[in-house]
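Excluded from the complex is one protein chain; the other protein chains are retained at their positions.
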Amino acid sequence: MSDDDPAAATALSLLTLGDYERAAATVLDPAALGYFAGGAADELSLHDNVLAWRRLAIRPRVLVGVGRRDPEVTVLGRARPHPLIVAPMAYQGLAHAEAEIGTARASAATGSIMCVPTFATVAHAAIAADAPAGTRWLQLYVFPDRGITRELIAEAVELGFEALVVTADLPVVGVRDRETRTEATVQSSTAELVRDESAAAPTPADLAGNVDPDLRWSDIEAFATEFPLPVIVKGVLTPEDALLAAEHGARGIVVSNHGGRQLDTALSAVDALDGVLDSVGDRLDVLVDGGVRRGTDVLKALALGARAVLVGRPVLWGLAVGGAAGAQRVLEILLDEFDRALALTGCPRAADLNRSFVTAAPWLAGRS
Amino acid sequence: MSDDDPAAATALSLLTLGDYERAAATVLDPAALGYFAGGAADELSLHDNVLAWRRLAIRPRVLVGVGRRDPEVTVLGRARPHPLIVAPMAYQGLAHAEAEIGTARASAATGSIMCVPTFATVAHAAIAADAPAGTRWLQLYVFPDRGITRELIAEAVELGFEALVVTADLPVVGVRDRETRTEATVQSSTAELVRDESAAAPTPADLAGNVDPDLRWSDIEAFATEFPLPVIVKGVLTPEDALLAAEHGARGIVVSNHGGRQLDTALSAVDALDGVLDSVGDRLDVLVDGGVRRGTDVLKALALGARAVLVGRPVLWGLAVGGAAGAQRVLEILLDEFDRALALTGCPRAADLNRSFVTAAPWLAGRS
Amino acid sequence: MSDDDPAAATALSLLTLGDYERAAATVLDPAALGYFAGGAADELSLHDNVLAWRRLAIRPRVLVGVGRRDPEVTVLGRARPHPLIVAPMAYQGLAHAEAEIGTARASAATGSIMCVPTFATVAHAAIAADAPAGTRWLQLYVFPDRGITRELIAEAVELGFEALVVTADLPVVGVRDRETRTEATVQSSTAELVRDESAAAPTPADLAGNVDPDLRWSDIEAFATEFPLPVIVKGVLTPEDALLAAEHGARGIVVSNHGGRQLDTALSAVDALDGVLDSVGDRLDVLVDGGVRRGTDVLKALALGARAVLVGRPVLWGLAVGGAAGAQRVLEILLDEFDRALALTGCPRAADLNRSFVTAAPWLAGRS
Partner (left out) sequence: MSDDDPAAATALSLLTLGDYERAAATVLDPAALGYFAGGAADELSLHDNVLAWRRLAIRPRVLVGVGRRDPEVTVLGRARPHPLIVAPMAYQGLAHAEAEIGTARASAATGSIMCVPTFATVAHAAIAADAPAGTRWLQLYVFPDRGITRELIAEAVELGFEALVVTADLPVVGVRDRETRTEATVQSSTAELVRDESAAAPTPADLAGNVDPDLRWSDIEAFATEFPLPVIVKGVLTPEDALLAAEHGARGIVVSNHGGRQLDTALSAVDALDGVLDSVGDRLDVLVDGGVRRGTDVLKALALGARAVLVGRPVLWGLAVGGAAGAQRVLEILLDEFDRALALTGCPRAADLNRSFVTAAPWLAGRS
């Protein structure tokens, strides 16, 4: 690296997802930062999502020959180049002018699946038009007026989205103290469908307040039978609900506590995963979400039995710092780390990961 | 919220019970703060009361339909709109000129039961006269001269109080190092009945020194048979004593370590609750006290089997910051958080909460 | 307390053993402080001795009638007014000019047993002459020349000392990094018996280097049969050694890791106590030493089955701050706290304490 290349110097200082998180905090305005970074109440689940991965130790094997690694996995019956999925995150325009279009390009460039949020800043059709490549899933907040939801789904089918991700853990908005203090106001084309026209500048909580608190498993079944897209239920944390998802026609679930934003002290996904997998086995695809910051976290998720891993805030930090290129770099860093983790764990094929490679950590991953 | 409304601005900064605690610390004089905030000895139980709730994780269920929540519970055989009870706290005049009258109004306005303390700053009759609405229980410190106690109870019957809460865990005063250093002096109309007339300005410890250290279970039985009010024993931490309470005619117990003010390193109530409930089942109503700061704490208490939850210091912080209105706001915040917790836990009726909704937390809730 | 009474003001600020520790650190010269306060190596055992008591929670009982408390215990077959024993500590003249004579007076005034150290600053006979009251035990470091030891014992018999406490855990001096850095030099009349005359100003380690590393159980048996005093072995941490002590004629043991000064990461006494008591039961008296700072610690020791408790550094901090009066005050504070702990635990007689009153703490007593 030459001394007089500022781009290289910056790149050098952005080596890790943590670097992007710190850089984004200096770039974002306080309201946007509060909205994206904040969690529910005392933010115990928010922080525990990161620490939960550290409560697992890796048991690496050696001398198996790892010159060729293969990160390929199978999700919803299709081969994917790797297990990374960009989690649905609303109002990405708060992070960067490229908004969801930047994220879509980064996802496509890295072979990641993108979950397009209901409350996107940019219209879903515009995302598809301006970033045509890549695999997309539609994240659904369901409103009491199911007609709105059906329209969103019909449009997604039209746009070639490949699955529906129904958010189940936001029947009401969580106790978002940090978000309330920083008071972001947001724009979303979808929001026009549901919002009270009289409010000039809605907050995220205002818009989320339109979600139907009476969504039920029968709705999942209805979506699964009515539309040609596989349905994934996001926000499952118990074996009981995992079974119900399978019984109501879901093809997958995302084990998640909504990034620690909804119910503080809810279990972290990593701690719920064992029970969930014991109950449903292979009846549906189990994905996991929350706190993934290192390639070793991705490896641990797969070793526990998850088929893929949603990554949220880090992609947004990349977007905030550098638009599509920044988001892409975040995903590339994580993929490189995952590749090295496969080699150093002595399991060169991601599809071969299993529980023998992880164990409860003998150390303490305390909460600060 | 308009920018030029200072009341709204203040309200915005007082979002949580923790906010009220911090604000009260700036409003109270040091002696009052030391008395209210302090605990016994090294204050390990004081802090652990808050942390103990964090050692429980929530296992939320989804898609059950939570559009209507019902926080109603049954206490002493009567329906209550919600499980909040204002804990007995002495000398509330140290916090605010409205003293117990402010707290009584806040309790009544929110449908909470108020435990009126023996050592109230304001006479019990005056509380009843100036804040006639609301359900009241009388907290009893019992003196060697049982005549004084009988007079207090007879007056409480007269004033329409609905239960007696006999404090069992203050036979002597704890090692109150912080309180001793800050040296509050107090006034109490009840205190006139017991105090040494020669001491010009008694401390709380002086007055508490009049409590009978030889109170016994037979006294509980005597109160229960002699008076028309149900008796609740406050300060039980073992299954053995819970059984004794049932056998001696108590209708309820408060599992409590006296807010960490009496015996440092005594178990926190939340850790004692399982054993207590295993031993007494439904033979009496089990209430819980200590460290409740969030709606999720209330939910966890009920999930463990408690019928209601006493909240102490936070109400006092509200009183200190804003009189009756402040105390009321604290209770409202907690009720709003409890309502969201019911929705997000997927158990919309408080009466349906049970142990399946909580589990030992996989994380560490360390002591600082 | 009147505002213009500086003595009372000082007394108010010295409420706890922790207060005395902090005050002593400002009074002692750095070399003395380093010698007294320091532990072995990374001082993990030093700190853990204090924390270990916090890993026990108290299960208090209520309404048993505690107007009269009785702290009396039986040690070596004799009634003692309470379970406090002043641990052997060398070179007390480093702390205060009154040296062991001050400690002896404080011990006698409070009814505590004093362990007179081999390496006392003041001659043993002078201690007995200047502080004639009180019960004394002789702490023994045994030298290769057993004649010196026999002389010390014979003198102790003469002076009316009632037991021998043989230190078993200093065959060599521990890795005393803090002590080495601060370099105290010491004087001791006993030291004249063993030291190399050529060294002008010996360090504690120099003198301790004269202890016989080849002391064995057979020596214990020899002391027990040869002299008319009961023998107590100090420094036992395993059930195996507790049994050996009983088999070799010891009447008691002190479960101790030498105040964390000898072998870092050795078990704390409180953690060794259960195993020791399970193995020896009532075959000898089990005493405990290390980290006692609060009356609740004393209560826990007895609840676990110890007959008495040695208190070391805190007495020295009292001596440093106020001579005999300071040492006495430290013991009085601890006795007052112990008295309140008996009342609040609902076990007014110390002799009735048992394991039902304590349980493994649900909280974490982390190491900083």
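Annotations for the structure displayed:
Here the chain labels run A, B and C in written order, and each chain numbers its own residues starting at 1.
FYI, a residue touches a chain if its C-beta (ideal position, glycine included) is under 8 Å from a C-beta of that chain, and two chains touch if they have at least 3 such contacts.
Bear in mind the structure is a predicted one, so any value in this text is a computation, not a measurement.
In the complete complex, the hidden chain is touched by one of C:Leu15, C:Leu51 or C:Ala222, namely C:Leu51.
The omitted chain makes contact with just one of the residues C:Asp70, C:Asp130, C:Glu155 or C:Asp177: C:Asp177. Only one of A:Gly77, A:Pro228 or A:Pro362 touches the chain withheld from this view, namely A:Pro362.
Considering the whole complex, the residue from A:Leu63, A:Ala79 or A:Ala200 that touches the absent chain is A:Leu63.
Mapped onto chain A, the interface with the missing chain covers residues 1, 12-13, 15-16, 18, 53-54, 56-67, 294-296, 337, 340-341, 343-345, 359, 361-366. On the side of chain C, the interface with the absent chain consists of residues 41-42, 44, 48, 51-52, 55, 168-169, 171-175, 177, 180-181, 183, 212-217, 219-220, 233, 235-238, 240-241, 244, 262-268, 271-272, 364-367, using the contact rule stated above.
FYI, only the chains that are shown with their structure count from here on.
In this assembly, the C-alpha centroid of chain B lies 41 Å from the C-alpha centroid of chain C. Distance from the chain A centre to the chain C centre is 59 Å, each centre being the mean of its Cα atoms. Along chain C, residues 366 each make contact with two or more other chains.
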